[in-house]
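Have a look at the structure below before the remarks.
Complex shown without one protein chain; remaining protein chains in place.
Labels run A, B and C following the written order; every chain starts at residue 1.
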Amino acid sequence: MPKRSIRIGMVGYQFMGKAHSHAYRDLNFFFEDLPVTPVLQAIAGRSEEPLRRAAEAYGFSSYETDWRRLVERDDIDVIDIVTPNNAHAEIAIAAAEHGKHVICEKPLAMTVDEAVRMRNAVQAAGVHHLVCHNYRYAPAVQFAKRLIDDGRLGRIYHVRAQYLQDWIMDPDFPLVWRLRKDVTGSGALGDIAAHILDLARFLVGEIGEVAACMETFIKERPLGEMAGGLEAKASGGTGRVDVDDAVAFLARFENGAMGVFEATRFAGGHRNGNQFEINGEKGSLRWNLEDMNWLEVYFHSDEPGLQGFRRINCTEPLHPYAERYWPAGHIIGYEHTFLNLFGAFFKGLVEDQPVKPDFEDGVRNQCVLEAVEKAAASRSWENVEYR
Amino acid sequence: MPKRSIRIGMVGYQFMGKAHSHAYRDLNFFFEDLPVTPVLQAIAGRSEEPLRRAAEAYGFSSYETDWRRLVERDDIDVIDIVTPNNAHAEIAIAAAEHGKHVICEKPLAMTVDEAVRMRNAVQAAGVHHLVCHNYRYAPAVQFAKRLIDDGRLGRIYHVRAQYLQDWIMDPDFPLVWRLRKDVTGSGALGDIAAHILDLARFLVGEIGEVAACMETFIKERPLGEMAGGLEAKASGGTGRVDVDDAVAFLARFENGAMGVFEATRFAGGHRNGNQFEINGEKGSLRWNLEDMNWLEVYFHSDEPGLQGFRRINCTEPLHPYAERYWPAGHIIGYEHTFLNLFGAFFKGLVEDQPVKPDFEDGVRNQCVLEAVEKAAASRSWENVEYR
Amino acid sequence: MPKRSIRIGMVGYQFMGKAHSHAYRDLNFFFEDLPVTPVLQAIAGRSEEPLRRAAEAYGFSSYETDWRRLVERDDIDVIDIVTPNNAHAEIAIAAAEHGKHVICEKPLAMTVDEAVRMRNAVQAAGVHHLVCHNYRYAPAVQFAKRLIDDGRLGRIYHVRAQYLQDWIMDPDFPLVWRLRKDVTGSGALGDIAAHILDLARFLVGEIGEVAACMETFIKERPLGEMAGGLEAKASGGTGRVDVDDAVAFLARFENGAMGVFEATRFAGGHRNGNQFEINGEKGSLRWNLEDMNWLEVYFHSDEPGLQGFRRINCTEPLHPYAERYWPAGHIIGYEHTFLNLFGAFFKGLVEDQPVKPDFEDGVRNQCVLEAVEKAAASRSWENVEYR
Partner (left out) sequence: MPKRSIRIGMVGYQFMGKAHSHAYRDLNFFFEDLPVTPVLQAIAGRSEEPLRRAAEAYGFSSYETDWRRLVERDDIDVIDIVTPNNAHAEIAIAAAEHGKHVICEKPLAMTVDEAVRMRNAVQAAGVHHLVCHNYRYAPAVQFAKRLIDDGRLGRIYHVRAQYLQDWIMDPDFPLVWRLRKDVTGSGALGDIAAHILDLARFLVGEIGEVAACMETFIKERPLGEMAGGLEAKASGGTGRVDVDDAVAFLARFENGAMGVFEATRFAGGHRNGNQFEINGEKGSLRWNLEDMNWLEVYFHSDEPGLQGFRRINCTEPLHPYAERYWPAGHIIGYEHTFLNLFGAFFKGLVEDQPVKPDFEDGVRNQCVLEAVEKAAASRSWENVEYR
């Protein structure tokens, strides 16, 4: 089957660049039916040498040391933004103005204002847009969504979600860009609370109001930079940490559910503990990214005496996306969330159908994040102002 | 070894009456070294027939249909209050005034005012006093306390605690006394949030301020009453539920730790899920009442590559209280928390040493509960006003 | 309700003496409906001082330094044998001949011959008899039995059971009586393999043939003795270990199921890991003593996509024995298996109905143990010769 080539231009090349590139390359193997071939056309960054190495490692045919040239190129269909957060808006808007479809890492922007401008730009340009809340696309999460949408949990009472990490607990861990407000906007809030928030919005619905607190436990750190993944190296001197190490917030969903959220980089023993539990009138669900193939499900309607959480390995042919991979019990991993996400996006692109999560989701996520910050500052519940 | 008899007068006789009575009877078997024999002298209640049956079932020598006669009796050393909450204060104060030591179920009172009057009464009378936050006395929790006090976790960053139950999720479950504000003061808040709060105070320290929300999901229920344990039967008609089904709150501890608390009776699949996790600079701890013999512990100082939560069965001779029971790996259960609690209390009594948790703890717990209610109403963070 | 007194005479007083005594004392509290009161009449042993202390600690009214006097006493109804294994047969037979009902710890005897003589003696005397395979009486195990008997698993294909301990892994752990063939008959085989064998017989049926291996990893140990529970102290010199540290065997059940059994005292990290899994044509079950309140159950008939092991807390009113204790989610422990076992035995006694596991079970268990030893020696499959 001849496939339509979709030429990707990526801006940025660190951890997320690796994850996206891999997904593009691996996509056709598992999504044979997708009438699209992603082509790694060009990658952009500022420093030529690491950029050249990234292009080679990831398999891009060319590179640009100025992202502006990338968005102007005629041979690019999609701009994929995996830069630090402070560059998202300018690139995305320029890309849209040049008629490119836009994929952007989360959080969509530094502020709601930025996010709104981005959304308006892609909508005005009529291009497709995607914000990379990839965890929605874990098969177990997709299956949870199906169960909830089918009414299997009934009215939702509770959402409790935590994103627990521990990679910066060492006070000598340096002040990398992810800890600098001017580059990243916020700390645990935008980096990981944004993920559990997106999962909650996806599964349960919109949030109406929040109360919150934020904390920076280690206020001064050695200067330094990311060395790849979540690793870092020091570079001399110290600086003030101006983003949150941890954030917690209470939420009221518009449908009446209560939410309790917590995101922290100071939960020792949790390398990447993105976990949630949802309780509804008919049952409950729980999930943890570190065991991402499993969904635990409880049904009140189970025979009395035989009620208990079932631990389900979501790798059977009838679980979402599972049939594309391996037989039941042969698990998949982190990277497959991106394959599924991009598989859905490209399908939407060729069919000209909108795919979620899009920039509208990015805006709404940002609105909640901003309400959380506002509530932490005002020491009061704050309504989420959607724009 | 001749033992001193401590004559118990108990007021109330439902689920908690059973748990306390059993512990008194079973105590000497496991606490051979304790120079005290609890004697089940008398039990008080209003309805003679169930009272007589309870006296026989629990092994009390006599009964009184008016608790006032009980507190006046010369042959009673300790008054143990296991009534609904609205009777705690009057009985405790009268008992103290008659020179009786006082054991009281939690929450100590309906209001901070009541709790303060109770504490003042026992202090003025110079009697011993105990509030039954029995979960402190699970061996794994005592062991957690020892680890924290020994500095094994270092500075505490996070406490997250949930008390998840599901026994009233059925909308047809009747409006028993535990759901009536005039009898119980509050719902999940005083009944189960009080427990996780006590564990947090015990393990981490005092709370300075809170933000909260409370919810009643099912607002009208059939009238009815408790039939024993957590069972109930309907008795015709319906009534308004005026207590909370669920409560969640954020907290700041005085030592800077962040707390996230949630208590609900609407978490399907959790019969009695009293669970917490604590993250400190050197490690983490987690525990769940339904697996109460286990403590999970993580240490940052473990050899790199070999770091992970250890699942420890706290039944070895060197674990607190464990040697009194069975060899390692032979687990104990819910009832043993009361044996340990009363063992500690009676030891304090004969040595005339204070034992925790006492009415001061009851007051402080109540102060936090009241701040939570206030914060839920004001929609703002509220300082906890300790009295 | 007036109850019939059943006067207990116990022979032996170590760990099992403590467990039995506690159960007798605690029984009426939870088994109110049982028309029997066990009375701790007398305890027998050889050394007066520890015997006197045991009598006091456990609550026996009197003691005898010769068990023969005990079995002759008119004021004893039941002889309970908790001695090392080499004394079981003589005491049990004498007790039966004096018309006493007999309770005996497991394994019933040192050899099949002994076991058969014991069974014949109690049958000839027409007394009630019980062998203390107490784990049958964990509520989760009783519930497993009910599910299997109700056909919920269908035809049974597989039983795999392990009893994993680690208390003698230290080569300096002394040569206590449990490691001496003349006192105990065998090592892991009779002590713990006997337990998983009994569970398998109870749940699945009789075993027809076995293949086996046995091993003694540490062949020489310091001399010493039990100090209580599973603790020990050295007493100078060394001796040869002539019992097995570990045993493994394959089995064919008469109904065609395959069995794989393993019992060892050299499985580091398992204090008391008595665990089994059973796979049938319609589903599976698994259980572990260290988490004894939980039963994991899998049903093929569950809706596709929602199939997984359910983790069931067997503490609900409809679980066997659970209603006697505490509300759902309030777990019980090791000691309660003895309460349930003795509750069943005394009920049978007053109703003059046989109760399992009895000496016939003890004989059958011993026949399998003997076949295992024979198969380990012959290096061939051996039929189990039931007698």
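Keep in mind that, in the parts below, a contact is a pair of C-beta atoms (placed from the backbone, for glycine too) under 8 Å apart; a residue touches a chain by one contact, two chains touch by 3 or more.
In this text the structure is predicted, and so the values were computed from the model without any measurement.
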item: Selected from C:107, C:139, C:224 or C:308 as touching the chain missing from the view; value: C:308
item: Among C:267, C:306 or C:350, the residue in touch with the chain that has been omitted; value: C:267
item: Touching the absent chain when the full complex is considered, from B:50, B:237 or B:308; value: B:308
item: Listed residues A:69, A:330 or A:387, member touching the removed chain; value: A:330
item: Contact with the hidden chain (one of C:17, C:45, C:139 or C:283); value: C:283
item: Contact footprint on subunit C, counting only the chain that is left out; value: 157-158, 160, 162, 164, 169, 211-213, 215, 217, 246, 248-250, 252, 256, 258, 260, 262, 264, 266-270, 277, 279-284, 298, 300, 307-309, 379-381
item: Missing-chain contacts mapped onto subunit A; value: 15, 19, 21-22, 25-26, 29, 32, 56-59, 165, 167, 229-231, 270-273, 289-293, 313, 315-317, 325-336
item: Residue ranges of subunit B at the interface with the undisplayed chain; value: 143, 296-297, 302, 304-313, 316, 318-319
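The rule is simple: only the chains that are shown with their structure count from here on.
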item: Chain at maximum distance from subunit B, centres defined as averaged CA atoms; value: A
item: Distance from subunit C to subunit B - Cα centre to Cα centre, in angstrom; value: 35
item: Where subunit A and subunit B are represented by their mean Cα positions, the distance between them in whole Å; value: 41
item: In subunit B, residues with contacts to at least two other chains; value: 270
